[in-house]
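Note that one protein chain of the assembly has been removed; the remaining protein chains are unaltered in position.
Moving on, here comes subunit A:
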Amino acid sequence: MTAATQDVLITADDVWAGYIPGVSILNGCSLEVKKGELIGIIGPNGAGKSTFLKALFGLVPVTEGKFVLDGDDITNLRADQLVKRGIGFVPQTNNVFPSLTILENLEMGAYQRPQAFKERLDVIGDLFPVLIERKNQRAGSLSGGERQMVAMARALMMDPKVLLLDEPSAGLSPARQDETFVRTRDINKHGVTVIMVEQNARRCLQICDRGYVLDQGTAAYTATGQELLKDPKVIELYLGTLGA
């Protein structure tokens, strides 16, 4: 094995997946994520962006092909098994436990490793100090942006190798969106590989190391975020204008 292939963390190998038998959303999707990368997945509505994350996390059945994490086949594993192997998932909506307090939400994040809870809480406290200040507040009383923080913090409690973010900026105000992107970059700098699916293609490409453009259920092409921002086809289809 060459050094380059050893660095690969996750491979999607010709993955076919769909919600209903016979109707596949992912049609032979292949991509590769290296350790420590921040990957952005963009594409038009219905391209299969969210489905890709859900298939990777075992929420949508994979009918053909496979996902490989660190050399192990993880296709169609149960969610709790994937969490154990170091995958954290933040859904787009309904991503907190509303009747639980912030602290209890975080405790659920570390459910499989209660002995590491205290230690992880300190780490998370550095990233999200506001959550610790308000730890006894019920998550159901928080705003959308605050919930997004709780959701990310919960997913980070297990110290995952890779964090999957499903449209983290959706439904947030522009200021909160910026905050989310900056925070995602921060988390990535702490050594967590991140795969994010985004509608806000420009902001996403600005912060990510590498982007994948998904189209009709396959990974159409990949390049660094900066390259994709300048790519005429990407500009025309997903960015609208050259912009700022």
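Here is the rule we use: a contact is a pair of C-beta atoms (placed from the backbone, for glycine too) under 8 Å apart; a residue touches a chain by one contact, two chains touch by 3 or more; residues count from 1.
Rule of thumb we're sticking to: contacts and distances are computed from a predicted model.
Participant: Under which of the names "Ferritin-like domain-containing protein", "Putative indolepyruvate oxidoreductase subunit B", "Acetolactate synthase" or "Branched-chain amino acid ABC transporter permease" is the non-displayed chain listed in UniProt?
Facilitator: Answer from the record: the omitted chain is "Branched-chain amino acid ABC transporter permease".
Participant: Which residue, A:100, A:123 or A:207, contacts the hidden chain when the whole complex is considered?
Facilitator: A:100
Participant: Of the listed residues A:142, A:165 or A:228, which contacts the missing chain in the full complex?
Facilitator: Final answer for the missing-chain contact: A:142.
Participant: Using the document's contact rule, name the residues of subunit A that touch the chain not shown here.
Facilitator: Where subunit A meets the chain not shown: residues 57, 59, 78-80, 83-84, 89, 91, 94-101, 104, 107-109, 111-112, 114, 138, 140-144, 154-155, 158, 171.
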